[in-house]
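All protein chains of the complex are present and in place, except for one that has been dropped.
After this line comes chain A, so read on.
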Amino acid sequence: MAHVVGPEVVKYACTCGLLKSISSLYFCRYCCQLRCGFCVCHEVDSHFCGKCCENLPSSEARLKKNRCGNCYICPSCQQELSTRIGSKGPSNPEDPKSTPKKMYYLSCLYCRWSSRDVGIPDQSAATGGWPDRENVNANRLQEIIEMYKAMVLAEKQQKEKDKKKQRGKYLSYTDRTGVTAAALRKRIGLPVDIQHSLLKAKPKEPEPAIAKEDVEDLPEELLTKPVNLTEVTTIEQRLLQIDLQPTTVEKLFPVHKQLSIKRSLRCRSCEHNVSKPEYNPNSVKFKIQLFAYYHVPEIRIVTVEPLRAGRPSELIIKFTNPTQHQTTITILSLVLSGDESEVKEETGDQPSLPQEKQPPSLSSQPSSLLSLSSRQPSITIKPRPVSQEVNADVAIPSSKVILPPRDDAAEYDDSGDTHNIQDDPKLVVWRKSNKAFVKLLVTPKQGLALNSEIVAGFTMQHIYTNTIATTVENREPDKHDHNIRVFLTLGNLVGFD
């Protein structure tokens, strides 16, 4: 939760070069890469109204201009309007036994505006009875829209005709002899091209707009009368109703509430879904939920000694393993340029693969997964360099940290941690189930000004166990290394050595 509201202290570098905290990143299981909001395609999944929690099909949404049919928002503060029962109307004078009729009015709970303020009469039906205001210029706008639609249609047909004429592949049988249907018709005198009667309708041109030169005189009272601000509408209130744009508060009219959407995210390289919400507007769960928080070890800063230029300070960070498989964390030195395979060359894990023909995003993918990602990416996105300056050096430890899998039942189990992991006591300071504190030494560079912000970075390599169902022969899930560049904002420089 601290990620959402607190400062972004620990940032991960996404493949596109941007730095984000772990709660804003996604992890594509098929490419085995981190993705941020910019590396994914955002697609509209469903439309729904936030107030009545009803789903609308997209065609109906487009017809209603992306607004709900039943719900209104207050024109004065843009909050939701609720329907209230007003003073009960007088009972029917003819029938003394009839129950008093209930009249409804719209009321805003935030600014206490009500539909009675502008003179809208109370409705007898609870929903759906509110009159919709007609646009004064509706007819003219409709004429112009139809004219343009017809023009577009005519242009399209013209293009198709041109294409057909250009093709001319299929000559008529009689072409060589010179007795084509067109030549015959010319001889008789009929028009050459048969025009279909339905296509003949030409667009009806609306009357052209006439320019007028005489304008109303500026009323004197604008200059002399003091302005009553409670009567004048603000710009936001005015632009909420574009067709009318009332200048006084008496003409504000309730507006239909805008629909909200649920969106699904799709990785741009492999076209697989990274996040897909449920259809029900009341539910906040996801059908597909590949967030980085659940797949990549989370790093939090526990303590950091006051930083002095040139002197190594102790930094304790906490690693948490969110997956159900054991992982080993190796800390490597940071590489700021785009390609992460350079780091691999230093450690000598794998020979670097030729990358000119293969898309770069697949370079760190194990071969068994290449067959799964059957779709070829439409756009190959090259990793970009990170533009964050690092002004502290991190001493790279030589040993690795093993993190056991996350065990949800551990708090109920009294047998205790029986993982028996041999740790380098200088590296791993504390350990509990799937979490470990790791101690690192950070040395800010020389020549920095006092109170400048220190940013340290390193590459975290963790073993990612892929849980996508592999082929029948391979029962064991696939493990491979995954490198992530991490940047930590450690605070301000306190002194010099």
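The criterion applied here is as follows: a contact is a pair of C-beta atoms (placed from the backbone, for glycine too) under 8 Å apart; a residue touches a chain by one contact, two chains touch by 3 or more; residues count from 1.
Operating definition for what follows: contacts and distances are computed from a predicted model.
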| item | value |
| --- | --- |
| Name under which UniProt lists the unshown chain, selected from "Trafficking protein particle complex subunit 2-like protein", "Ribosomal RNA-processing protein 41", "Dynactin subunit 6" or "Phospholipid-transporting ATPase" | "Dynactin subunit 6" |
| Chain not shown: contacting residue from A:42, A:62, A:101 or A:116 | A:116 |
| Option from A:24, A:46 or A:76 whose C-beta touches the chain left out | A:76 |
| Chain A residues that touch the omitted chain in the full complex | 76-77, 110-113, 116-117, 229-231, 249 |
